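Taken from a larger complex, these chains appear in their original positions, while the remainder are omitted.
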Amino acid sequence: MAAPDYSKQGYKDIIVTLEGSILTILINRAKQRNTFAGTLFNDLVQVFELSDKDDRVRVIIMTAEPTAPAYCSGADISGGWSSLWKPDEEKEGEHGHRDSGGQLSLAIYNNRKITIAAVNGHAAGIGMTAMQLPFDIRFAWEGAKFSFPFVRRGIAPEAASSYLLPRLIGVSRANSLLLTGVTVSPTSPLIRDLYHEILPSREAVYPAAKALAEDLAANTSQLAVAYAKGLIQHPGDSIEENHIHDSRAIKLLAGSPDGAEGALAFRERRLPKFHATLSKDTSPWFPWWRRLDIRSRLTKL
Amino acid sequence: MAAPDYSKQGYKDIIVTLEGSILTILINRAKQRNTFAGTLFNDLVQVFELSDKDDRVRVIIMTAEPTAPAYCSGADISGGWSSLWKPDEEKEGEHGHRDSGGQLSLAIYNNRKITIAAVNGHAAGIGMTAMQLPFDIRFAWEGAKFSFPFVRRGIAPEAASSYLLPRLIGVSRANSLLLTGVTVSPTSPLIRDLYHEILPSREAVYPAAKALAEDLAANTSQLAVAYAKGLIQHPGDSIEENHIHDSRAIKLLAGSPDGAEGALAFRERRLPKFHATLSKDTSPWFPWWRRLDIRSRLTKL
């Protein structure tokens, strides 16, 4: 694939910048309180799918202007829910609906690079779900107000948050957040373990995320990250299954250019320089898990 | 179903009060240290099954007198374990036994309303398991002493606690609690994340639970809560399965009276007034998960 130019993708609601191997996605709807509307959904799904295949990209950060009224204040439902439906889905009945929040969650979750959400403002609804939970790492501003207000809107938790949040921080706190819809600070014991680091000012959030991204972009293997994410996201039904899968991943990676460089750098007591890429150096065995095509509305469980 | 009168159910070991849409269950065996004996098991199973079907009920709180010696000091096993067996089970051999703690856990877990345990005293054994873990939300008194003493009694952890506790707070701390049987305070790092809030006095626990219950009773949708609980309690084997299930739940709820009211209240910048009920407004698709009938002792895995 030719290296894409992110400035020429026609994005309207995000600004995308590639610096070295770090891709920064800036949510650019401050005038609309960074609501989830306009072209934001299509822009984000497209950039996460594109960057997954772009070997230059090692780390992806999503953030907002620290001066915006919110990181993401959720969907605008003042016109009702119908803006969420697509006409062709309507024909197929209730099982044909595919929640757009969930489609975004999947695009982010399935991205094989390290993904970081730099949450430098308030967040509610999809601003908490698809815009945070499918990321590998989250930073937050300690002054932010966060809520999952679904049960207070007569709706169910969206964007696969009922899958992600209990796994991320345990069912006890996921229940406290999803079943009450209360507003919490990131430092609340109910949610703090969702965050890699909590920063005192809005302005400090993106730089902290960027500093970690620079370390990871320089010092981690693109291949090793992709295999590690696969192992964590797709555990077996038993410890033995993970043992069999991680054994094979270790064997493949040890024989890859990055595995060789990792051992050599260790011996020479220096930082590694990893050059292997997903498009050239991945085994046909990867991904080893069954992929469920949720785009086809004919897929039933 | 005609609205039941909770004062006429013949309960002996609990006192049940319905105020508005909040049902309070008071454990009423203070003279016996609120041990798990007498009619407590039957009373509790019955009230959780009854209130599940009572559309008036939105939130259920279980608590004890703050002056009682304990919230629940466990089962009285001074007469041995045989009081736990039912004669008809005995005939069927060891696989025919159904732990009463587990039957209570299931009655509480399967209740579709928001359930809150207001733990305003010491708790041990079943006072920690069935009387706390299957609830959605737990409040505790910081001076309480808590323990899971099973391995110190020569018995296994009961009431599906081996399923619930690891999911609620993670396996590391579940191991620390279940495999050592140590006594801990609710503020111990080993258990504090089990609690929505920890209060300084016994007298403050029920009022704190009641305040949350009043907020939830007034401002959450009975339908949305039931679907949210179903999604959290019955996740798929993959994120894609949750995406398919929550999409369908969202579509159904958006088309329900509560979904319409949620969007309207949002537009009108006011609190919602939800009127939909589980008996009238649930889709035949709900529940969408396979239900295993554990009452039949012929059920084997």
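Letters A and B mark the chains in the order given here, with residues in each chain numbered from 1 onward.
Quick note on the criterion: contacts are C-beta pairs under 8 Å (C-beta built on N, C-alpha and C of every residue); 3 or more make two chains touch, one makes a residue touch a chain.
Everything quoted here is computed from the prediction, not taken from an experiment.
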_Assembly copy number, counted for this structure file with 2 shown_ = 3
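Assume only the chains that are shown with their structure count from here on.
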*Centre-of-Cα separation between chain B and chain A, whole angstrom*: 33
*asked:* List the residues on chain B that touch chain A in their complex, please.
replied: 114, 136-138, 167-170, 192-196, 212, 215-216, 219-221, 223-225, 227-229, 231-232, 235-236, 238-254, 256, 258-267, 272, 274, 276, 283, 285
*Using the touch definition up top, name the residues of chain A that touch chain B in the complex.*
77-82, 84-85, 94-95, 97-99, 102-103, 105-106, 109, 150-164, 166, 170-176, 178-181, 189-190, 193, 233-234, 290, 292, 294, 299-301
